[in-house]
Every structure is written in C-alpha cells, then in structure tokens.
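Below is one structure, written out as structure tokens; comments come after it.
Only a single protein chain was left out; the remaining protein chains are all shown in position.
Moving on, here comes chain A:
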C-alpha cells in the first residue's frame, strides 16, 4: 500500500493548490492540515492581533485592564504555603514553584497566559493534583489561608477565563487524565476532568462510540474545561448541549467538600439537579474533577453538501427543508456569507467548489448508520431544494477528501481572518429570523462611519458573518487592517445593545470569562445576576475561586 500514501498526499495537495509542486509533496499537506484544524469555537469581543507588539512583549492583563485591582483580601503565597503543597503532592513535577525559585518563570509562563497571548497573569505557583483527594486538600488549605485559585484545563479558552489576573495559584488538572470506566452497552463513560477531548474520543471510537462534543481545540482541551464552560461546538445540533449529555459530576467546593454526584442514570428526578450549576459556571463555584457522560453511537456514514444561495431567506428555507427531509440524520447546518468565503479563497488560493459566487453558502452534514439510506434521503432533499429554487447551485462530496475540503471552507474562516490581521469577534445567539440582520446592520454602521473599504486608509477590511445556523449561533467578525480606536467605538456597545433588544445572547458558546465581564447585563437581568451572586456567595464565601472574572 505504499502508493496509497503517495496518492493521498497528492490529493491533499491538489485541494490546496493546483500549481506545480515538488515531486515529494511534503509541504502542501501540512498547509492543508493547518486549515483543517482551524478552530471553530474561539472568539472574543476584543481584537486578537491588533496590538502585535503587546503580544510579543506579553503585556499583563492588569495593565490592559487598569480598572482591575488586586483584592487585598487574598493572602500572598509564601514559602510556607509552597512547602505544604510540596509535602501534599509529593512528586517534584506536581508543583511548579516560582515563589522560592526564581528560575521557574519560564516554566510558569505557559500557565500564566492564554494560547492567543491576550491575557497574562502574575501567577507564581502551579499545582497539578493527581486525585480528587488532593484537589480537596489544596482547596481547603487555600480557603483557610485565603489564597485565590484559578482552575485550569487545556487553557484553550478565548475569553480569559482560565488564566490568572494577579498572583492566583493555578490549579492545573492535566494529571487527572484517566478514563475510569466505560459501559459498552449503555455508552456511559466515566472520565477524569483532565482527560484530553481527542484522547477520549479516540478511545470511544475504538468502542464504536463518539463523544457528544467536538470542537477545533479538541487536541488540547480537557473534558473538565469543556464542562465548566459548557462548550458548544460542532455536534450540538445533533447531540445537544453538555447540560443534557452529562449524567453525573464529581466536583470539589472551595472549602474542600467533595460533591460526589457520579450518577450513571439517565433518569434521576430526586430533587435539585445541583450538577448543572457546575456546567457553564466557569470554575467560579467549584472544581470539576470527574464526569459521567452519555455517549452516542458513532455514526458509520457521513455525507456533506455545500449550497450556494441567493438570500438569507433562502438559507432559512433550506434549513427548514433540511430538518423536514433529513430530520434524524442532520448533524450540522452551517452558514457562511459570501464575503467570508471570498476571503477564504483569497488567502488559501483554493478554487471555489461552486462555479458562481453567491451571497450565502450553507454546509450540510448528515450522520447516520447506513450510507445508502442516508444517501437516498439526501438525494431527495437536494432534488427538492433545487426544484423549488431555494438552492441555486451546490455540490455533494463524492469522497472523504471532498468532505474535508468542503469543511475547510467553513472551518478555515477564523484562521484566514486571523491571518489577515486583527479581528473583532462576537459569538452571539439571536433568534433565527433576524440573525443575519446583525451583520448587515453592523456593516452599514461601519460603512457610515467611513471606516470600511478596500483601500488602505480604511481600518476595516470586511464585516463577515458565519456560524452554526442549526443552533441560531452567529459569529460576527470584523476584520481590520490595524488597530483604530474609532472601530471599537462604532462596534461597542452597539452590537451588545442590538443583541439585547432582540433577547439574544452576547456569548453563545464561549462564556464570559474576563473579556465579557462588563457585558453580562445585556443578556441577563439584574435579578438573574443577583441569583448568581447569591450562589457564588453560598458556595465560595471567601471568593477564592477564579476571582476578578465575570462574577
């Protein structure tokens, strides 16, 4: 099968670039894989690469947000504290000590900043517990000594929720990465919080199952982090949110209490469903240490189609038809606008799969157990939407290579935008009928202010929209040429107000963290925020967990 490899690399190359390539074809597939691994779920409200110099120098979060002040309630980490933790955790590698050892700064740096280097804390101590008991003892000690703690998973978030602001201790869960139990009959998985999503999914694949969540950062992100941020991702349309697929949780409260709710039952109506509080609360009331997840059967057959549409109304109609025709096998319905696709083509130099250009594109994926049955359903659906004139043109992936290639036109958008320069990203949820209107209104507003244009004197290159249409989740991205204060003024709080007026959410799948701390009021009433504060005070009276963030 020597040639299978050769042909495979070449087919990849073919998709990436039709031009002449070296006979060995070693570089192109890498380019392709980078595009394929583009992160779908990351976004934030602040421009990612606008202040390049700042990124390189690694400006501290405390400098970027001068209004944040270190809370004097919290104790300073001393040698005595470090000694306690060293004694508790035993092995050298479980404690990265920058308090007594000044040479450890480089080792601590990765825990102090997020992967986009937008946030950087002053943490001097990283703890890596290997058991729930250790987590409990660490938290109890911190609570007693009023030491602030930031729980950290794979550190792939984009709203700055998993990195310290000042000198909080980082509680990294990476060593708790065991798969504890898997029931091959029911598909119920028990796993430790620090397990990496992709590793877990590969384990499940060998058993014929699938993790109900998938996202671009799967190679680094932890299950615990996924749960505490209630990550959305690619499979939400099909398998629902983690609030539904999580059957049980084990978590540790700030006072060291272990909340053992590792329930392996789908049905359990016995009082308050406390575990839901830990899902999506971003590590502010407890640290998740284990989880029980209901995993669905891995689909055997997948099909992908791409459509070109003339209007957003047509896209909505196509979505309705897709639900009607494909119901149980529909696993993704993604929307991309024409300008986002133009940028993807411009940067990747890939030819469009469709001949003409359209203002809207939709990507549809089906997952099922029988490729013949699915193919038939998809054919009927395609014929129907073509006949009715909802879809003008489209294509159906004929093989796995084309499946990946079509996905790359959707998944490559965030990467392409980052490549072009700074991006203001908004990850929002708006009722479907008005969803795309936000992009149009934003565009009109930026245009009116004279900031949008094709030439260099305009700071804004493009206003694009794309997202998980199936979940009414839109990514509004404003691609800029350089940092310009006027752009931010035009966009904020305009976007948040716009969303608030339509009862939308200012953060659909990425959480609030530090980035959207100020804006929670646009999506939650004072009463709701008040209730959250009450819970926070109840479970974390000393406020040692993940301080300075949204709550």
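Some points to look at:
Here is the rule we use: contacts are C-beta pairs under 8 Å (C-beta built on N, C-alpha and C of every residue); 3 or more make two chains touch, one makes a residue touch a chain; residues count from 1.
The rule is short, and it goes like this: contacts and distances are computed from a predicted model.
The UniProt record for the undisplayed chain lists the protein name "Probable electron transfer flavoprotein subunit beta", from the options "NADPH:adrenodoxin oxidoreductase, mitochondrial", "Probable electron transfer flavoprotein subunit beta", "DNA 5'-3' helicase" or "2Fe-2S ferredoxin-type domain-containing protein". Residue in contact with the omitted chain (choice from A:80, A:355 or A:485): A:355.
Only one residue in the set A:62, A:257, A:402 or A:437 touches the chain that does not appear here, and it is A:402. Only one residue in the set A:83, A:133, A:393 or A:488 touches the chain that does not appear here, and it is A:393. The chain not displayed touches chain A at residues 1-4, 6-8, 10-11, 13-15, 18, 20-21, 23, 91-93, 300-301, 305, 307, 351, 353-355, 371, 382-383, 386, 391, 393-404.
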